[in-house]
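Quick notes on the structure that follows.
With one protein chain held back, the other chains of the complex are shown just where they sit.
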Amino acid sequence: MSAKIYDVVIVGAGIVGAACAHECSQSGLRVAVIDQDVIGGGATAAGMGHIVVMDDSDAQFALTRYSQTLWQELRPELPEDVEYEQCGTIWVATDEEEMTEVLRKHAYYSRQGVSVEVLNPGDIERLEPNLRKGMVGGLLVPDDGVLYPPCAARFLMDQAQGRGVTLHLQQTVAQIGKGQLHLADGTRFSSATIVNAAGTWASALTPGIAVKKRKGHLVITDRYPGFVRHQLVELGYLKSAHSVTADSVAFNVQPRQTGQLLIGSSRQYGPEHKEVDPHVLGRMLERAQHYLPALAKTSAIRVWTGFRAATPDKLPLIGPWPSDPSIYLATGHEGLGITTSLATAKLLVDQITGRTSAIPYEPYLPSRSATLEHAHA
Amino acid sequence: MANARKHFDVLVVGGGPAGLAAAVSAAEHGARVGLVDDNPALGGQIWRAGVVGHGPGAARWIQRLEATGIEILCGTRVFDSPTQNSLHAEIESGLLELNYQKLVLATGARERFLPFPGWTIPNVMGAGALQALVKSGFPVSDKRVVVAGTGPLLLAVAAYLREHGAKIELICEQASLASLALFAVSILKLRDKITQGLSLRKELAGVRFVAGSWPVTAEGDGALTAVVVSHGQKLEKIACDFLACGFLLVPNTVLPALLGCRLQNGFVEVDRYQQTSVGGIYCAGEPTGIGGVDLSLIEGQVAGSAAAGHAEASRSLFGERRKLQRFSQALDRAFALRSELRGIALPETIVCRCEDVTYERLKPYTSWRNAKLQSRCGMGPCQGRVCGPATEFLLGWSPDSVRPPVFPVRVENLGAMVRDLVPQDSELLRGPQ
Partner (left out) sequence: MPEQITLSVNGRSVTVPQGATVAVAVAMAEAHCRNSVNGEPRTVLCGMGICFECRVQINSSLHQRSCQMLCSPGMQVRTDG
């Protein structure tokens, strides 16, 4: 069987693979996308779908901010079912120590030109009457938003397909390397560049990548329009999301455009099974009810789990894989894949085509991986 | 909040005929039995008590039930099984943890609804639903009702509604006259069934019954005013206040599936003692095969006796069970859904009522999961219990894997898994860590 020839073959039709296909096709490249399941069926379907600016590190800030700008530019084109809602984020401070963090964040975001506002207890009560009384304050990030990821991935893929990208779903990739990709059924693809955007499965195709599964639980309720109006996040979220070892839960609730409440979050290394862990779920919901007492009486209609593709330094892997320059990585986005998908695609195609990039891509290069492996151990 | 923990030798889920029989049999063998049901009263759908109390069929079993000291838990909704030999259920005031040695699942069946233009208009409802509404006190006298769909349930409902003063304008049976005739011949050997049929014939005397006929459009702005039915070649419009329809029954297998019980062709697989593929878990009634009250009662007795450790006590019922199973197979053949019913949903017809997803939005997808992710079909509070069987028939999709909670549940009770079961090791993450 002769090989199908492309400029770029992308493994993974999640939000990152779809964004890469979208960007490649805009640059006139001949592209094929392959996925073992459906569009957006992995972490994309399982995630919360926030479009947020985060400042765990300067590099994370640069990437999330760049990507949020790209989403805002794309917004007029997004169909209704993507449910993009610029609800803003409120980081909630429960004590003076957390309030110090609010002020630090405020200074950092302001310095970088991101609109932010410090909230006092009265503001919080007015903006989010269902939050427990006695909050010390908070930080409002008005440009943050949420969307419905599976439809966002499908939109990007539809656009790409409209420009000639071919999509191969429910196909198992047996191996990639040296400009070749083999499907389990024997089909071969030949391509100068193979993008591994397989999320948590990336390391199965490219052994040695410092990506680990990090399990999460989410709960969605029936419709309660106006119950919360912004994405609400506790400041402890930073700390628990930071920890690379312990299981943790944190308060994170989103108002969906449907009026439903999406309740998170949990982070666990280790479990490989998709089953709901009742202890983790219980802790997560206890945390959420601690912040939003009236949540107790709302009706939860679904619970699910998913796996984030996590790297030790909380930054994705975007760029060529040192041991095989035909392989480019676009994975390791952990909980920020929806936000950073568009920027990832830009930086990836910048590198493939030699374009000048809007922000430096060096912090995300997989060549830093040797040190990362060490960090994981 | 009244969270509580209860322990039973035998726990029965479902208070319809199968569950009642199972609970009574297990208790009469000396087991400590709990009987759980989501509905406000026992009886299931077929023996719903409503405002006038139970009929004679149910009363006999409920009398036996009351003589045994079984703990009855109505208004109790099982939503999860967080650990082995334990179920979590929600009640009005909180959470129940129900621990058991043996479990009997008698979760019954629901009606299959097929989408057609107008089926979402108020007063188009399930045949069983309209009957339940009347049993629960809704005055149906002088209301004009069309009964449509398939199966013997239609006749029973029509007879009931008529007895309560409704004007039955038409009974539409989608099965052809030929297959009904074959069915009549095939059940000749079952004397009591024939008697039942004859008695209904008396109650339905003068009511128009058309075989090979099905609803194609319901009309009305805000409430139903008329229904258009197809008699195959020609259409007929009938003014009415209610359309009661149902296209056979679908077994409720979500809880058995959650517990790991093996299903075959959509039904729970059981051995001769009604034990499922999971040791200590039994299943009786419609989830093992749609068979009606008599078969459910027998299966319930077999399951209840076996769960109480007296498996052989019910051997004498095996013969009758076989006979009734043959009857139900004949029923399946006679009332198989005709392929024309796949054509009654138009592109703009809503299929998923929770999320208002139309037929045309589902057609591009190849699987239930893909359609769910992209269109939200099945993502609402019914968790696909209505649109799942419809898309199974229309598009051949098979259902997703089952995840807890198997019913919507208050957040406080979903979270209470930890609060009550693991008291100390769940301290909150506080502030900066």
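When the chains are written out, they are named A and B in that same order, and each has its own residue count from 1.
One rule holds in what follows: a contact is a pair of C-beta atoms (placed from the backbone, for glycine too) under 8 Å apart; a residue touches a chain by one contact, two chains touch by 3 or more.
Please read these numbers as outputs of a predicted model, since none were measured by experiment.
The absent chain, not drawn in this view, touches the displayed chains A, B throughout the complex. When you scan B:Glu28, B:Glu111 or B:Glu169 for touch with the missing chain, the hit is B:Glu111. Per the touch definition above, the residue from B:Met125, B:Cys240 or B:Val268 contacting the chain not shown is B:Met125. Taking the complete complex into account, A:Thr258 is the one of A:Thr258, A:Gln289 or A:Thr305 that touches the chain left out. Touching residues on chain B toward the chain that is not drawn are 38-41, 45, 49-52, 75, 110-111, 113, 120-126, 128-133, 136-139, 222-223, 252, 353-356, 380-382, 385-386, 408. Against the chain not shown here, chain A presents residues 222-224, 258, 297-299.
By our rule, only the chains that are shown with their structure count from here on.
Chain A and chain B have centres, each the mean of its CA atoms, that are 41 Å apart. Every residue of chain A that touches chain B in the complex is listed here, in rising order: 38-41, 45, 81, 94-95, 97-98, 101, 150-151, 154, 219, 221-222, 235-236, 239-240, 243, 248-250, 263, 276, 278-279, 281-290, 295-304. Chain B meets chain A in the complex at residues 80, 82-83, 367, 369-370, 373-375, 379-381, 383, 403-405, 408-412, 414-419, 421-422, 425-426, 428-433.
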